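Only one protein chain is missing from this complex, and each of the others stays in its spot.
The letters A and B name the chains in turn, as written, and every chain counts its residues from 1.
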Amino acid sequence: MTAPLLQIRDVVRRFGVRRGVFAPRRTLTAVAGVSLDLPRGEVLGLVGESGCGKSTLARIVLGLDKPTEGEVLIDGRPVASLHRLERSRLVQPVFQDPYSSLNPRRSVEAIIGQPLLVHGEGTPAERRDRVAEMLGLVGLGPRHAAAYPSQLSGGQRQRVAIARALILRPALVVCDEPTSALDVSVQAQILNLLMELRARLGLSYLFISHNLAVVQLVASRVAVMYLGRVVEEGDPETVLRTPAHPYTRALLASVLQPRPGRGLPDPQLAGSFPNPLEPPSGCAFHPRCPLAVPRCAAERPGLDPATGEHRAACHFAALAET
Amino acid sequence: MRQALLDVRRLSVRIPVEAGTLHAVRDASLAIGRGETLCVVGESGCGKSLTSLAIMGLLPPGAVRSAELLSFDGEDLLRAPRSRMRALRGNRMAMIFQEPMTSLNPAWTIGEQLAEPFLHHGKGDRRQARDRAVELLERVGITAAASRLVQYPHELSGGLRQRVMIAMALMCGPELLLADEPTTALDVTIQAEILRLLARLQREMGLALLLVTHDLGVVAAVATRVAVMYAGEVVEEGPAEAVFGAPRHPYTQGLLRCIPIPGETPRGQPLGTIPGSVPSLVGGFESCAFRDRCPHARAACAEPVAERMDAAGHRWRCILEPSG
Partner (left out) sequence: MSVTAPSLPAVRRRPGRWLGNPGFVVAAVVLGAILLMAVLAPLVAPFDPYEQVLDRRMLPPGFVDAERASPAHLLGTDNLGRDYLSRLIYGARISLLIGFFTMLVSGVIGTVLGVAAGYFGGRVDAVVSFLVTTRLSLPVVMVALAVVAVVGGSLQVVVLVLGLLLWDRFAVVMRSATMQLRGLDYVLAARAIGSSTPRILLTELLPNLASSLVVVASYEMAQAILLEAALSFLGLGVQPPLPSWGLMVAEAREFMLFEPWMIVLPGIAICVLVLAINLLGDGIRDATAPEGRA
């Protein structure tokens, strides 16, 4: 068995937070010990709501932030200690908002060609050819090369961002909510494009989204995060059909489908998202959980570290399976 | 014809731009009765938000509104003076915006902001305003309501802020509530809670709710009627079951195919898409605005398209014969 392309090993990321000069320094734990593997050529879907730590984790995987503890290996090499040029050949991002991910002062050609320039690859003419090739690959034409981002639609901008990410032929692409800012018809186009490119170029994706419907469509594995921890992980069919963690069930229940007459879902969650500066004791989800018992507040359930296909961090996980 | 609280006929919004005139909304007709939820759905730039702003008389400077009819509870809003509109807005017609972060003023406490419309419209004195604020905060599911009154917006989470916005809109007991993407900025679990809240309040208070959204999932969950907008036109409008069950307009059909449904949409296969992109609205149209992207387009689509309606009150703008 070959090693997974991406290995996230017990990653913890804490931030010092200070509200005002004289306030005491407090610690915010954005990622509280996450271990995940992504085999080559697959898509790992990472699901969670705002504040769950998924974007912090994405930045650590991209090498743009260093973990406080633990490490991230891509192709067996620790991302945090790689030189920026080496790192950028391994992993590239596609961000959520195509309006802020492209420099408004540069042409499409300059944006897509920039990675080659930074890496000192090819002559100007060769770079232009590579850019033209990438434009074709993401479904844009040569006439877009001279355009500026403001002249493009949201979908076209996202295609430019994808072309920029792929021109260095990275093995791993971190897609951080790549379709959330787009209209539904455009979202479908971009999802199709990402899937087609993955198959054609043999890419692996870490695909982050709050939308379970999108994740189950594209991912070959899915991990659900809550307050800095993975609470459930497995293959998407199993996780979505028989969710073992009550939070996953709530998320699933909240997905609104374009079918009338089903009424409104009731995620049956008490309270609201906890303050990450004061995480609840035991299982972080227990204050909102419909199943919570005293034990949940005292003892944090572990995510079974065995190689099981479907893992959930809940004292009642076994109950739900059956 | 049912008695509508809000009746909009052939509403148009034109915006002068450098290259000419942008026909942002064209001949949009809508009606909502008391206790009904009308969802206006469409993609960015389709004119759905401008439609709701035009109804409220809150269009951005320069934009021109025209209509055959714009009546609220029998009153002609087209000819209503500004003072009359100010008296109605926030009072009998209220509005909720998308971004709970920016629609509350960070410099004022929750209590002060809740009391403002109540006092402005002369509904009572400060004591009554305070009592009403506490009552409504409790009603929108905020615990320890009295203590929230002295808090500032930044002390609340996004979901709580949106509840406060809803409470604020309800302070004067409106009959019509316009909500523009009220849940788009929220997490999915909180979205579900806010939508449940809106539906409950609407039932309890007999509100007419006009909900503007891009999310067909939200529409399916709450709408009694749906209006689908494309390129400034209402291309299809009707009861929710009819629009979702038997969509007549190719744009609606295409849109529904774009949305993945967990457990149903086959994995590993491409999603349905709508090829092409939205046409420029500068200069206006005579023909069907969707014909460049439509799989069924034919020569006759270049002619002006008349609106058609079936017996159930399902209206659409397409020359195709309904199949089945």
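As a working rule, a contact is a pair of C-beta atoms (placed from the backbone, for glycine too) under 8 Å apart; a residue touches a chain by one contact, two chains touch by 3 or more.
Only a predicted model underlies this, so the values are computations on that prediction, with no experimental measurement involved.
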item: Hidden partner chain, touching residue among A:Q114, A:T238 or A:Q268; value: A:Q114
item: Option from B:D7, B:E36 or B:E181 whose C-beta touches the chain left out; value: B:E181
item: Option touching the unshown chain, where A:L85, A:L277 or A:A298 are the choices; value: A:L85
item: Options B:R65, B:R132 or B:H214, residue touching the unrepresented chain; value: B:H214
item: Touching the absent chain when the full complex is considered, from B:S49, B:S71 or B:T189; value: B:S49
item: Where the missing chain touches chain A, by residue; value: 59, 62-64, 84-85, 87-89, 91-93, 95-97, 99-106, 114-115, 118-119, 148-151, 154, 161, 164, 168, 181-183
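Methods note: only the chains that are shown with their structure count from here on.
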item: Complex contact set, residues of chain A against chain B; value: 49-50, 153-155, 183-189, 191-192, 195-196, 210-214, 216-218, 236, 240-241, 250-267, 269, 272-273
item: Residues of chain B that touch chain A when the two form their complex; value: 43-44, 157-160, 187-193, 195-196, 199, 214-223, 240-241, 244-245, 254-263, 265, 267-268, 270-274, 277
